[in-house]
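The full complex has more chains than appear here; those shown keep their coordinates.
Chain lettering (A and B) follows the sequence in which the chains are written, and residue indices restart at 1 in each chain.
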Amino acid sequence: MMLAKEGQMSYRWARAHMTILDKIMIRNETKKPLSGYKLGFCLHITKETSVLVITAKMLGAEIAICSANPLSTQDDVAAFLYSEGIRIFAWRGQSERQYRECIKRVLQSRPDILTDDGGDLHIAAHKLGTTRFYGGTEETTTGVKRLEILQSTKRLKYPVIAVNNAYTKHLFDNRYGTGQSTIDGILRTTGLFLSGKQVIVCGYGWVGKGVSVRARGMGAIVTITEIDPIKALEAHMDGFNVKQLSEIAQLGDIFITCTGNRRVIREEHLIKMKDGAILANAGHFDVEIDVDYLSSQDKFPVLVRPNVDCFKFRDKKLYLLAKGRVINLVGAEGHPPEVMALSFANQLLSILFLAKNYHSMENKIHNVPPDIDINVAHYAVEAAGLKIDDC
Amino acid sequence: MMLAKEGQMSYRWARAHMTILDKIMIRNETKKPLSGYKLGFCLHITKETSVLVITAKMLGAEIAICSANPLSTQDDVAAFLYSEGIRIFAWRGQSERQYRECIKRVLQSRPDILTDDGGDLHIAAHKLGTTRFYGGTEETTTGVKRLEILQSTKRLKYPVIAVNNAYTKHLFDNRYGTGQSTIDGILRTTGLFLSGKQVIVCGYGWVGKGVSVRARGMGAIVTITEIDPIKALEAHMDGFNVKQLSEIAQLGDIFITCTGNRRVIREEHLIKMKDGAILANAGHFDVEIDVDYLSSQDKFPVLVRPNVDCFKFRDKKLYLLAKGRVINLVGAEGHPPEVMALSFANQLLSILFLAKNYHSMENKIHNVPPDIDINVAHYAVEAAGLKIDDC
């Protein structure tokens, strides 16, 4: 009960900084446009998510929710949502099996619309073999990429709105949301100094851009690794060092993966790293750093601080943060509420759009309708107290 | 003759810093793939343009060229191109009528492919009523917007490749090319201090982004004005002040228009400005600052430094740079060669593509083929001495 109370405090704090969602709610509240709809959510269970969930409930929806990552759930928020009558299947520190099981539970609640972060819920829904879903939304680049594979092979069974593709989502959430919260996660887990540190950022997509600029803003010397020549050139012209990872491996103090790819940091790099190097992942899945290799070299890593595992091998220590899972959610609190307000405003408006239009939408990946994107921007400009020029 | 010699020095200096074009030339030289083609260029006559022109000539083309702006021609470069046998119709300080006439002369040379910067050549070509052109390319956002109007009303008479839309063009040329050269133009014309100055940047597209970040990099305090809420929000999250122009007009030390729109800075703003405010335009056309209004208030502005006109009215002095024409080309040398190498590599490869494929291309605006974009990036990465990771 006390946990639920704490979660409620967190919810209220977040809500106070997500006024965009209030505005959407107020405009729709009397009509209860989601009443009669069952929503299935697979999201990180954070204070910001609780604002989305409670808002959707206020608009009439019935909701079941599981976590988008075994380690990212904030248990107080989960307790609070449970106390509010939400069917929630999530706790911090799930096993892989428990994680899968919770996704299944959400699907068993027979949701009409699926809102996912990373694609695990959508993939599981497609494996079920049923076509009963009205539609879905997807929060991340990683999830959209996975859905694109389904789409390219004509296997997509319901329309999905790629919330990630909204300008008001990826320009801010992916870039500056992740940028700040990744720095936050590294500071909380390590407590170390960033000024003058050699920080290696793998990948210069939106996440990599945000992480790089914030690391530089904290005084670090940042080097980018890339496989895409256009992004490499952009990093270069943005004033960052650009190197091959194998070349820079022995110089880095802190490595941060932001690629969406597998085994980006692997044996060939790990053996070159210097004593004391720190490894963090800002990507959705825990596959970017080859944790298996590390584990094969030191079967009994020592936890030296919360979320910091020390692997000893070849006469050196390497420190893995958050077990290679997404550092901002495991090591800190995820994105701050102001930026999640943008993303979740897109989510909520996309869910409302689906509820109204799903029957006429093709089974493909849809972009967020431009007027939703623009509206969210107008709300956000107002929330920030800004005034802009008329045409 | 001495002028041509100076122009040759400029050409050589630029060429030495545009090795990407050398590489393209070397790969194609023996085949002379442009032989038999007449090219019509309407570009700023700078040292970098001379490299494009000479390279196209080496690949077999016959070329006629005029200037994309009455004030942007570097006369030494024009003299050099003339001495190399190029049909050039350009000099610094043309009247509006002379400017139009020179465009006509290029069209009278009966070019097959038209390469334009801003759309004046394409518009003139369409007014001619002939359909003899194989195709064209367009360098700027402004030009592409004008062609889109033609396209939307089905009046486009030949395929045009929007070179501007290539990532390796607008991410670098529009943003950092203009960013640096606009600062350069302001420094050369005014000689004033930027640290602590209130710089107002109107528009936060690629040009506005580049100008803002470089102005901040020089110590200025930058405020953005925008009409698009998404761009306004981006400026805000990038750490810039965002205000309405009418609100900030009386506070600005230096105003820089980067919008592509007309009369952005007009009477209502000019009357509010403080004594000594400086007005510069980084957009393609001289329509963003309402020069007519200024001229109506002070019919005899005084030239207080080269390219700095002082208008006195309402007990204050306002300084207009470069008569409101594009400051980087009139007040400095335009973009530096390294960044023009990216843009002109896209131009040259697009011209080669048109020469080969024009007969099978629709009369619409085409993006630069992605493999050209990627290739230019690879060339540039190599030219910068960078190595990037494999997949």
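Methods note: a contact is a pair of C-beta atoms (placed from the backbone, for glycine too) under 8 Å apart; a residue touches a chain by one contact, two chains touch by 3 or more.
Keep in mind that what you see is a predicted model, and the values were worked out from it rather than measured.
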With 2 copies placed, total copies in this complex: 4
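By our rule, only the chains that are shown with their structure count from here on.
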Inter-copy rotation, chain A to chain B, in degrees (Cα atoms; steps of 5): 180
Chain A and chain B, separation of their C-alpha mean positions in angstrom: 39
List of chain B residues in touch with chain A within their complex: 167-168, 171-172, 176, 225-230, 232-234, 236-237, 242-247, 373-374, 377-378, 380-381, 384, 386-391
